[in-house]
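What you see is the complex with one protein chain gone and the rest in place.
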Amino acid sequence: MFFRRAGISHTRYQQERQLWPLPIDRLTVLAVLAFLIAAPFILDRLYIVSYLLPLIIWSSAALGLNLLMGGAGQIHLGYGAVIGIGAYTAVHMMRAGIPFELAMIGGGLAAGAIGIVFGASALRIKGLYLAMATLAMQYIVDFVIVQFPAISGGSQASLQVPPVSFLGFPIQGDRTPYYVALFICAMITLFMLNVRRTSFGRALVAIREKDYAASIIGVDPFRYKLLAFWVSSFVGGLMGAVLATCYYRAISPDQFHLDLSIQLVAMVIVGGLGSVLGVFFGVSLILFAPILLNQTIALVADTTGLTLPMDLRAHLPLMLYGGLIMGFLLLEPLGLAKIYSNIRNYFLVWPFRHSRQ
Amino acid sequence: MDVILLAELAINGVFVGLMYALLAAGIVLIYKTSGIANLAQGALAMTGAYVVVMLAGGLGLSMWLAIPLAMAVMFLVGALIERVALRRMIGQPVIMVIMLTIGLEIFLRGLLPGLFGASVKRLDLGIPNAPLFLGDLLLSRALLIGGGVSLALIVLAILFFNSRLGVIMRAVSDNQTASWSVGIRVERAIAIAWGLSATMATTSGVLWGATQGVDWSLSLLLIKALAIAILGGLDSMVGVLIAGVLVGLAESMATGILDPIVGGGTRDVVASVIIVLTLLLRPHGLFGREHIERV
Amino acid sequence: MKLTRRKLVAGTALAALATQFPVRMALAQDKQVLFSFPQDFTKIYTFVTSEYSQGQRDYISLVNGRGGINGYKIVAEVSDHANDQPRAIEAYERAKSQGAVLIDPLSTPVARALVPRVLEDKINMITAFSGRSDAADGTVFPYVLPMSPNYWTQAGLLVDYFKQQDGGSLQGKTICFVHIDTPFGKEPLPIFENLAAREGFTFKAFPYTPPGNDQSAIWPQVRRARPDWTVFWGAAVGQTVALTEAVRNGLDMSRVSSSVWLSESDMDVVGRDQTVGVMKVEPCASGRDPKVIQDILAEVVGKGQGAGPEDKVGTSYYNYGVMMAALMLEGVRRATEIAPDGPVTGDWLNAGLTSITDFTAEGLIPPTTVTPEDHQGGGMGRIARWNGEKFEPATDWYQANQDVVWEQIHKYSAEFKATGK
Partner (left out) sequence: MPEGRILNCTAIERSFGGLKALKGVDLSVGQGEIVGLVGPNGSGKTTLVNVMTGFYPPDAGQVEIFGRRVTRLAPHRVAKMGVARTFQNLALFRGMSVLDNILVGRHTHMRPSALATLFYWVWAQREELAHRRAVEEIIDFMQLQDIRDEPVDVIPMGMQKRVELARALVAEPRLLILDEPMAGMNQEEKEYIARFILDAREERGITILLIEHHMDVVTALCDRVTVLSYGEVIAEGEPNAAISDPAVVKAYLGERAARRRTGSAA
């Protein structure tokens, strides 16, 4: 309970470079993982299908964006389009009878290929201009998907995902989609955690911070910028396939509009740019705050009889969403991850608050 | 191809382009002084239009009183936004500032319809809708007036940049620290830029609101304004004027010529293609100064 | 400081969790039918939703106030999904967990996204004036119920009306179709194209980019095409802009028409006196004259229990809401007659909904018959013209070109069945 760092000394590099060097952290991770695995058996199905599942999927996608924005420092306002490319590719492949596992990779590869095109513009421009370029590309991809019935699925512009299975388990009902998404989310999370302790991740940070200094160390800025775009687009495309198969079950162009891109950027920023844990916090807040606010208002109305005009009530979540983005940027630009680490650090050394961490 | 139709499309395109350019001019004004691209400019136009509707409809003011009053209110709103939010963001990475303006956009899009009602509101400037024929050529009065007012305001903005205050703003945009050291109140100049920008957005919101009615979708004007600002060069007022005409023409012609070929509305995608091509071929735009962060 | 912030967060989280329970407790009472109305109050459908929802809630209050239906009370959960699919899915799954037997999302994208779920979960989804037109085929979409003239039917009605007005033939005429460039806007294209071939008129389509706030380059082309009839097809801002541009281009208003998506407030925006003569398709009567609306005014709004501002009562979209609520409750009434003691399930209500016969809601709507095969309800409607004050019926209730419409319905539903599109 007290001073959780006490008595821990590492004698080998390997120990020190572990993902979670503190035993208390390893314990927490195990507990969370155990909870997530047991969740379908202890929680009402509602919480699985409409809370945990989207949380997992959105977090995995946001992790991909986080690698690009937080890791390599490249702005991307068209990530929704990247996810869309993956989803459409994968669904078309599955409808052609290709198994889910391959279709998922195919979606990732297609998104990665087009993501490279997005990224190519980053070789010439950066900052604000890159933001504008990716924003414009979002619109162009939207246009292409809508305009070609062969892609969007005919006049109804809706494509059903055929029944598929993952590693032999049919993806249907409430539980299997959840476990499939959880498995993939775990893989992506591990990848993102590992990135920070390998030469690949360090090269990305070097590019983000000072690309001229990176290049004199031997890091090719072009190569690593493109690689960052490729990897993050691949993750996006992969998650597009998972999103379509495990969550939406039918895809239509409006699922991948600019709103999704903005939402993901907001998640990454509210969570804390560059933080893996922060992404999960950010996604939870952005995804669930409007729903909870709605219910709170309904509860207040039910219990106190205090009602708001319908228009105001309906728009409060939107204000909250915008307000959250602004509030975090102004008051805690490092996001929820920073708030968490403040609290954690406080308790790590509690009750000796002035000890060095 | 029908020549008269082409002429009509061209004229419409030019005037519509000018109306978009007015919104883009606000973006340029802010970028010139503080290096921030304000992605809430469309939402400011919406806010301005809502304020006009509320003053005119809610308080029963005449339109000609409501509009100047709304412009004054919006000047304060713009300056307030700068004071409360943007000033704290100095020194933060670009993405943070961009996201702040996006957050503001979302917030305003919730606040105004939430307070004043989401249904489309009428904003009548009293411009007759009856068609005006020039031989076989039809001109829309609303577009002529809207484009004309926009042109006048943009020219005013260009002249303003040559006035004393304008020179101060130019100094601020060139080098904030240096401006500080010669006694220019940089914060005030930037706040004024935001105020003016919000005022221009209000005009733009009123002009568009008169055609389409006032609701949240006014904030969607942003993408066109961005295309114009980028094509013209983010720091050039003259660029905005010319890019506005070009983008308006391109969109209008695309609708007339491309749509039947593609079989879909190409209007918005034209703006996006213009943005991408500009950024790839000439990132500083037609008239911008070449001091872009390059790789 | 850190700790107080932490407490604040924890408190908020607790409060948020607490909100999860009360609705469930309400369920403990028996003899009620739970409807879920997650609708779009904030994004694309803002133009219609508040009035539509007001009409629905007022009608349900009216029926509940009279003691319900054969002992059953109707509970309607209204929420906002903002046309956002994750939020809509959350609302749907919540409704499902709570035992809702009917959902009315009033949004085409949301309805399309929910189709696989409702078919699997056997929950009735109402897709009035939205969703898939081919859902009229009850054999393929047993739990999707439009129960209103779909877009294909509306297009068929319009063409038939034009034909009547032009002396029984459209040979050599030109019909221009200005539409929003989305799946919804493109939907009537096959009907117009088929009818153009059959009736011998020239058909020209002009798509505009959503949401359609700038159509200045479209309408000069329409004017120059010298149309005999013009149909504009969109929603929200797109409609008012289209109408404004039509006026500005000097089109004859009495030869311009839209779908069901035109309301008094659109006329306010464009100018009430500038649009006299413009036509729309009416799925139900508008105004306050129908008996149901009078009853609502007397028994609900008059007692201060109205769900919204009184001046909205009787608008087109308000009446659409009343119409759909009336059909749903008629379905409940039929269900209670078939199986008085329930159990209240999706199938139970489905049996009721698909046995609605010649229902007119006391004169509000055309005689509507829903069968397990025909979920459209017969496809009757009428054409109404704006007279500067209100929409005035120009025809009686009638149906037209249903053969072409059903050809399309079967074509697409067969495709859905075969490929799962």
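By written order: A, B and C. Residues from 1 in each chain.
The rule is simple: contacts are C-beta pairs under 8 Å (C-beta built on N, C-alpha and C of every residue); 3 or more make two chains touch, one makes a residue touch a chain.
The shown structure was predicted, so the numbers you read here are calculated from the model rather than taken from an experiment.
*Asks:* Quick check: which displayed chains does the absent chain contact?
*Replies:* A
*Asks:* For the chain left off this view, which of A:F200, A:F288 or A:F347 is in contact with it?
*Replies:* The single option touching the absent chain is A:F200.
*Asks:* Check each of A:D44, A:E101, A:D174 or A:E209 against the chain that is not shown and name the one that touches it.
*Replies:* Residue touching the chain left out of view: A:E209.
*Asks:* Among A:I56, A:M69 or A:L227, single out the residue that touches the unshown chain.
*Replies:* Looking across A:I56, A:M69 or A:L227, the contact with the absent chain belongs to A:L227.
*Asks:* Write down which of A:I75, A:L159 or A:V219 is the residue touching the left-out chain.
*Replies:* A:V219
*Asks:* I need the residue numbers on chain A that touch the omitted chain, in ascending order.
*Replies:* Residue positions of chain A that touch the missing chain: 13-14, 17, 187, 190-191, 194-195, 197-203, 205-206, 208-210, 212-221, 227, 230-231, 274.
One rule holds in what follows: only the chains that are shown with their structure count from here on.
*Asks:* Give the chains in contact with both chain A and chain B, ordered by label.
*Replies:* Touching chain A and chain B alike, sorted by label: C.
*Asks:* In whole angstrom, how far does the Cα centroid of chain A sit from the Cα centroid of chain B?
*Replies:* 33
*Asks:* State, to the nearest whole Å, the distance from the C-alpha centre of chain A to the C-alpha centre of chain C.
*Replies:* Inter-chain centre distance comes to 35 Å.
*Asks:* Multi-chain contacts only, two chains or more: what residues does chain B have there?
*Replies:* Answer for chain B, listing residues that touch two or more other chains: 110, 113, 118, 263-264, 266, 268-269.
*Asks:* Which residue numbers or ranges of chain A touch two or more of the other chains?
*Replies:* 146, 311, 314-315, 317-318
*Asks:* Spell out the part of chain A that touches chain C in their complex, as residue ranges.
*Replies:* Spelled out, the residues of chain A in touch with chain C are 44-46, 49-51, 54, 58, 95, 146, 152-162, 247-250, 252, 254-255, 259, 287-288, 290-292, 294-296, 298-299, 302-303, 310-311, 313-315, 317-318, 339, 342-343, 346.
*Asks:* Flag every residue of chain B that touches chain A in the complex, lowest number first.
*Replies:* For chain B paired with chain A, touching residues are 37, 85, 88-89, 92-96, 98-100, 102-111, 113-118, 223, 226-227, 230, 234, 262-264, 266, 268-269, 271-273, 275-276, 279-280, 283, 292-295.
*Asks:* What residues of chain A sit close enough to touch chain B in their complex?
*Replies:* Against chain B, the touching part of chain A is residues 69, 73, 75, 77, 121-129, 131-133, 135-137, 139-140, 143, 146-147, 211, 221, 262, 265-266, 269, 273, 311-312, 314-326, 329-330, 333.
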